[in-house]
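What follows is an incomplete set of chains from the complex, kept in their original frame.
Per-chain numbering from 1; labels A and B assigned in written order.
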Amino acid sequence: MTEMPRFDPRDPGWEARVAASFARQSFMETLGARIALMAPGRVELVADEAPGLKQQHGFFHAGVSTTLADTAAGYAALTLFPKGFGVLTTEFKMNLLNPGRGERLVASGRVVKSGRTLTVAASDVYGESGDGSRVHVATGLFTLIALEGMDD
Amino acid sequence: MTEMPRFDPRDPGWEARVAASFARQSFMETLGARIALMAPGRVELVADEAPGLKQQHGFFHAGVSTTLADTAAGYAALTLFPKGFGVLTTEFKMNLLNPGRGERLVASGRVVKSGRTLTVAASDVYGESGDGSRVHVATGLFTLIALEGMDD
């Protein structure tokens, strides 16, 4: 229903830039998260089930889903930034739809509107089982700001 | 300006219940988080700076602030639930006000409105330096649901 807009990156080195910034986030390593997909205006992250990522009922902690959703949204925005601009989330909203179950979480971030200063992005998080079936764990909306002179 | 409403817990064992549920969250241990304060309708959490909790510029990752804010809000709600009801965050919104700097993060959750099914809570996160000075890192609004028969 909502069509995906098409985006053109303004920095030819966007892929290396996103990958390098992601690699500097020690919290991504703590979560065991990695980049599964990168495209202009779109980034997908994946993290596997692990003993240290649980809430009190044994599901993925909502903080894990949220962190992945936010990071996917932020890097989806960064794919479209000119060189020399860094990305910061200014605010976001999450709806937690189902418990975070599955062998891994997949967070898919996509740009909704790319502005000069502000970018609006959406993220969906899915819990994926071994057989590939998916449950929709969370959906969210994010505002990102482009900061000049902040190396990212 | 916004007065804090007064709340009476309905389960005399609320403190032990909140502490036990918190202790079952392995992700809290991963973050090094602990409960700093518990009162009816109010919970404060603290987590110290650590190498594995950073974003790309060396600050606390927004996912850490958010996880603490959400967990403080959730347990603030749980302090007021009758015995036999568990708590689940259904949605929330965070505004990230300043980079997460400091020796520790303090997340302070408080109930805004306590309903039979839904509870609305607010959380503020502060970065605290060694000298006790504070920066306001984030503020958020949370909706929690009380689920009967879910042991928490």
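Side notes on the structure shown:
Rule of thumb we're sticking to: contacts are C-beta pairs under 8 Å (C-beta built on N, C-alpha and C of every residue); 3 or more make two chains touch, one makes a residue touch a chain.
Given the structure is predicted, the values throughout are model-derived calculations rather than measurements.
Oligomeric state of the entire complex in this file, given as copies of the one sequence with 2 shown: 4.
Here, only the chains that are shown with their structure count from here on.
As a whole-number value, the distance joining the C-alpha centres of subunit A and subunit B reads 23 Å. Touching subunit A in their complex are the following residues of subunit B: 21-22, 24-27, 29-30, 51-57, 61-64, 66-68, 70-71, 86, 88-96, 150, 152.
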